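Accompanying notes for the structure given below.
With one protein chain removed, the remaining protein chains of the complex are shown where they sit.
Moving on, here comes chain A:
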Amino acid sequence: MSFPATAVRTGLAAARATGLNKVYGEGETRVVALDNVSVTFPQGEFTAIMGPSGSGKSTLMHCMAGLDTVSSGSTTIGDTELVGLKDKQLTQLRRDHIGFIFQAFNLLPTLTALENITLPMDIAGRKADQAWLDRVVDTVGLSGRLGHRPSQLSGGQQQRVACARALAGKPDIIFADEPTGNLDSRSGAEILSFLRNSVRELGQTVVMVTHDPVAASYADRVVFLADGRIVDELHAPTADTVLDRMRRFDAKGRTS
């Protein structure tokens, strides 16, 4: 596996899915979670994935991040094909090239904030790039709380630590699954700003699953999913345009 050391805004794909299918269960309980999905997440872009509950947003993210296997199709991170990789290789790929932010339980309660931030690098036995780390910590505004344990931090602060962890290893792409789902709107807005800044100022690539139009409006582009298919795309979204599109799907869904 070889990856470009730094993400450059070249319009190259940080991650790409082609003809992705994901089927759960068999017979009676068969559920098609992803139905022939093809999507590209370009480097240096902030993409939001939206869609109603059960539309396959999380599944798409899990498949593309190497957390779940696909039924058929192909998915790549940089120029590495994920299909066919062994668990060990996938684990290394996630560790070294992908950042994660989950809705909850992002942090180990036994470690301090700083230790949580450097955890993927510690696991890899790599030394953190100190200048970069300082910058990340500074950006998420945690300087004074690095020695605290998660239980001593608020929910918003914990998510900021999670953001910092995702950024710290300079991954090729960061996947965030409803990172603001558990937060109040102010903390949520802070997190979303960090994500946008990390794309605009630090040159990162972020893919975020959300069902909140306001959250989606922070992104450069919104991809809409419904019933496991990509049904629409919106560039330079605002909360209103996102909401508007969503209403249209709802209406379509009802009439069809």
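By definition in this document, a contact is a pair of C-beta atoms (placed from the backbone, for glycine too) under 8 Å apart; a residue touches a chain by one contact, two chains touch by 3 or more; residues count from 1.
As a convention for this text, contacts and distances are computed from a predicted model.
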Among "NAD(P)H-flavin reductase", "ABC transporter", "Molybdopterin-dependent oxidoreductase" or "Inner membrane protein YebS", UniProt-listed name of the chain not shown: "ABC transporter"
Message: Please identify which residue in A:F41, A:F100 or A:Y218 touches the non-displayed chain.
response: A:F100
Field: Selected residue (touches chain absent from view) among A:H62, A:R145, A:K170 or A:R245
entry: A:H62
- request: Tell me which residue among A:V23, A:L85 or A:L119 touches the hidden chain in the full complex.
  value: A:L119
- request: Pick out the residues on chain A that sit against the missing chain.
  value: 62, 65, 67-68, 87-88, 91-92, 94-96, 100, 102, 105-106, 108-111, 119-120, 122-125, 151, 165
